[in-house]
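One structure follows; several queries about it will come next.
What follows is an incomplete set of chains from the complex, kept in their original frame.
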Amino acid sequence: MLVNKMQSDDQLVIADKTFTSRLFTGTGKFNDQQTMIAALRASQSELVTMALKRIDMEHKDDDILAPLIKNGMNLLPNTSGARNAKEAIFAAQLAREALQTNWIKLEIHPDPKYLLPDPIETLKAAEFLARDGFVVLPYVHADPVLCKHLEAAGCAAVMPLGAPIGSNKGLKTIDFLEIIIEQANIPVIVDAGIGSPSHAALAMELGADAVLVNTAMAVARDPVLMSDAFAKAVQAGRQAYLAGLAGQ
Amino acid sequence: MKLFVNERVITIPADCNIEQLLTLLESPLKGSAVAVNQHIISRSTWTEYKLNEGDQIALFQAIAGG
C-alpha cells in the first residue's frame, strides 16, 4: 500500500545514522524518569538529547543512561550551559568521553534569560569540532546566512529555532525557516519553540527534515499521550510535504 | 594523598588511578567523563592514569536535559 511504502522508504540520514522517526526529543523537565521513558517510547524518537554536568558529590542523580540505551535510543549530548566557543568545545569533548559518541548538539547561549544562541561563538566552535571529528548539530537563530556558514564548516545538520527555548510559541521564524530549507544542502531540524503538535506538523509541511521537541512533551498533563500526539503530527506533516500541499 | 574532586577535598590512597577513584566515590563509570587539571582524560587510559597529590579532578555525568 502506498502509505506504508512511503513510510518505509522515507528515511532521514545524518552522518552515519539513518532515522525512521523524524521526531527528535529532549530528556529535560519530565516529572520523573519513568514518565520520561514512557513518553520517549510513545514518541518513537530515535535520537534524544542529554546534558552533562559536574557531579554533585552529595546529591547524585539517577542513572538516566541505562534505560535510554536499553530502549534503543541514540544519544545526542548537548553543550548547554556553555557561554562561548571554548566552553562548548570542552563540553563537547567531555560528552564524547562520557557517552562514547561523536555526535554533539552545539548550544552556546550567553544570555540566561532567553537562552538565544550566539552566532559568532557557535560558528567558531563548529569549525573546530567538525575538524575534530564530531558530528556537529548546531542550535542557531533562524539566520539563513549563518546556516550556510555552518554548512561550509562541516556541520552535519543545522538546528534553527522556531521561538525562544521553552516558550511554546511555535514557528515565529517561519519566513526565515523557509529560506533556510530552500538553501540548505544538509538536513534542517527545527528546534526550540515547538509547543504543540500543530507546530511540529507545520515545520514538517514546510520541508524541515526533522523537529526537536522537549518542553511541550515534558510539561503536558499527560506526557505519554502528548508524545504519541507529536509522533503522529510529525508523520502527518512529513506526509503532507511529500503528498504536495496545494497553495493558498 | 589529598586531591580535589569538583572543588571538594578528598583523601585517597597513593598510586590510585582514575577508575579506582570512581569506584571509591561509588560513581558510575558509564556516562561519566573526567578531567584532571583541566585536561580531559580519555576513558581508554583511566586504568593507567595515576593521580597525583593536589590534582584538580573534575567529574562529569550525563543527566536529563533539553
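Should a chain be cited, it is by its letter among A and B, assigned in written order, with residues numbered from 1 in that chain.
One rule holds for everything that comes next: a contact is a pair of C-beta atoms (placed from the backbone, for glycine too) under 8 Å apart; a residue touches a chain by one contact, two chains touch by 3 or more.
Keep in mind the model is a prediction, meaning the values are calculated, not measured.
Stoichiometry of the complete assembly recorded in this file, written with the chain labels shown: A x4, B x4.
Assume only the chains that are shown with their structure count from here on.
If you average the CA atoms of chain A and of chain B, the two centres end up 30 Å from each other.
Chain B meets chain A in the complex at residues 5-6, 8, 25, 27-28, 30-35, 40-43, 58-66. Those residues of chain A lying in contact with chain B across their complex are 26-30, 33, 36, 49-57, 60-61, 63-66, 75, 77-78, 80, 90, 93-95, 97-100, 165-166, 214-215.
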